[in-house]
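My questions will all concern the structure given below.
With one protein chain removed, the remaining protein chains of the complex are shown where they sit.
Up next is chain A:
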């Protein structure tokens, strides 16, 4: 079993073995009987880290060319296309879209009760409003 980093990286950055093992099992779920040896799983993890590095590097270059300091999702999808993984793109766009929706919902919830800059009057008003709407919801519920 190799515990050494053959990639020569300074950080011991890798992926959690248990997580990777679980994913392998999910991938091979329909293939009963086939299992990955421990050495192969570890080798696979190295491959995964290499893949991440490959994509990041390419995406970073693309962002640079656009004079962008932050690597965005679009840079990643372009990188995938250029590196020969165009078939991954639709799924990724889907995931990115879901994430955006989640983000918007998260932010909305945060801003809804952003009381940081409110003065006492506003706070009192907000409180009254919250009580009112809560009472309303309560009285509108069917009796159980």
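Couple of notes before you dig in:
Convention: a contact is a pair of C-beta atoms (placed from the backbone, for glycine too) under 8 Å apart; a residue touches a chain by one contact, two chains touch by 3 or more; residues count from 1.
In the analysis below, contacts and distances are computed from a predicted model.
You can't see one chain of this complex, but its UniProt record names it "NCT transcriptional regulatory complex subunit A", from the set "Mediator of RNA polymerase II transcription subunit 27", "Prefoldin subunit 4", "Translocase of chloroplast" or "NCT transcriptional regulatory complex subunit A". In the full complex, chain A touches the omitted chain through residues 2, 6-7, 9-11, 13, 15-16, 19-20, 22-24, 26-31, 33-37, 39-40, 43-44, 46-57, 59-60, 69-73, 75-77, 80, 84-92, 95-96, 99-100, 103.
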